[in-house]
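Just below is one structure, and these are the notes that go with it.
One protein chain is absent from this view; the other protein chains keep their places.
Moving on to chain A:
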């Protein structure tokens, strides 16, 4: 047990940080949207948004993107997690790690590859022409009418691991005897799925589903690259240019915040109180069935196939980075390493890598320290406020990055309360670090809480009884026990921070402050070989991230721990 005074200090400190860097910006976006120039309350701006057919269409499209992407992710994730729950198959361990990698393949970068594959003169059309299935003079533009579906596909292939992990965790936490009892009472496998497994996995499905929904609903990067402007996040992004005179972006952001928070809140309301699956797993015997060789191979191929599909866009990026000449052909006609070299010479690239490394490292450090302290209070103290704290740190999942970025931007203008942060760092560095840290804090906290809950307090008490002081107990017993969990959470936070899109695009305004994602975005619109350079930079960042995520899952050991809400 933690000392009450220490716990109280942590609680106060964390609450203060949350108040300043999370609640205040979010609320100020809301209040800006509901305040008339005279200072009174008004719903005029929001109603105006709903009267403007362009904004209505944008919101509607965003909502559709959110819902359809979530459904598509579910269609991918559920069969995979069910298969891995029920069967033992060839290469299961490796495949269940592989299947998670797409989460950190930045969809924003992948979209660049996707445009190359799907454009009028892209790989897909070239392939169809080669096979004689398309007339070279009547090409189909996949990205004109089909852009919506292109974004859905990118989102689904990027976000399904979140659902996969949540559902897998929910299934893994079930007492295997629950399913066996149904079987034993005469329930055939298919009905067992509908009557027992699915209802019991619902909390996991909705926990993951609400994160996926909010993510897809507010996704900025992919629609931007696909040049799909009729969607609310892009409209907000473009509205920033005339922030001073136009209240519409505030109102749009406010609407998005309300929708996201509602989705999150409803999930918590319906499933938050459910204890099913959250109790420590009884030591019943698993139902994992070893598959026959042929079926085993088929399942393994399915897993690999999903990973393969999810990485096609990114393979496209790598190919693009390596291509000397890629026009109207399935693969580049000639290969070169020139772009990688050239990219390193570009004035945008090297500073952006440096910036991202600094922002992401500091943000990760902040998140790790805060996360560990919070987890400690939540698990090892008996403060009354600890459960509120636990709920509070999960809130950033409900608030779109776009909203927070927007709030920071508004509050850091000349003369606004957070302006000192810009002055202090002579740029947006502190703002970006705060945004990165706050938004990924939930993952670190969950990882640390899981670790602490698994380690029995009696282990620490034993150390104390043998004469170790609190500090040495922490260092010799507690940290070694939960270090892997915290490190896994931190690595994930780092990976996300490196490739964060909405905060980076909105908050970094001068070239010298650009992080990687904004550099990629800027390069994309450069004429000449801008696309190839962007792809080269994207390739570097992906290699980097793949290493990070493999490390994280290795450390975490158990699937699901990182993404449970």
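Assume a residue touches a chain if its C-beta (ideal position, glycine included) is under 8 Å from a C-beta of that chain, and two chains touch if they have at least 3 such contacts; residues count from 1.
The criterion applied here is as follows: contacts and distances are computed from a predicted model.
Asker: Given the options "Iron(III) transport system ATP-binding protein", "NAD(P)/FAD-dependent oxidoreductase", "Electron transfer flavoprotein subunit alpha" or "Peptidoglycan D,D-transpeptidase MrdA", say which is the protein name UniProt records for the missing chain.
Answerer: Looking only at the record, the undisplayed chain corresponds to "Iron(III) transport system ATP-binding protein".
Asker: Out of A:8, A:64, A:181 or A:484, point to the residue that touches the absent chain in the complete complex.
Answerer: Answering carefully, the residue with contact to the hidden chain is A:181.
Asker: Of A:29, A:196, A:306 or A:422, which one is in contact with the hidden chain?
Answerer: Checking each option in A:29, A:196, A:306 or A:422, the one touching the absent chain turns out to be A:196.
Asker: In terms of residues, what is the contact footprint of the unshown chain on chain A?
Answerer: 175, 177-178, 180-189, 191-192, 195-196, 199-200, 202, 274-276, 282, 284-285, 287
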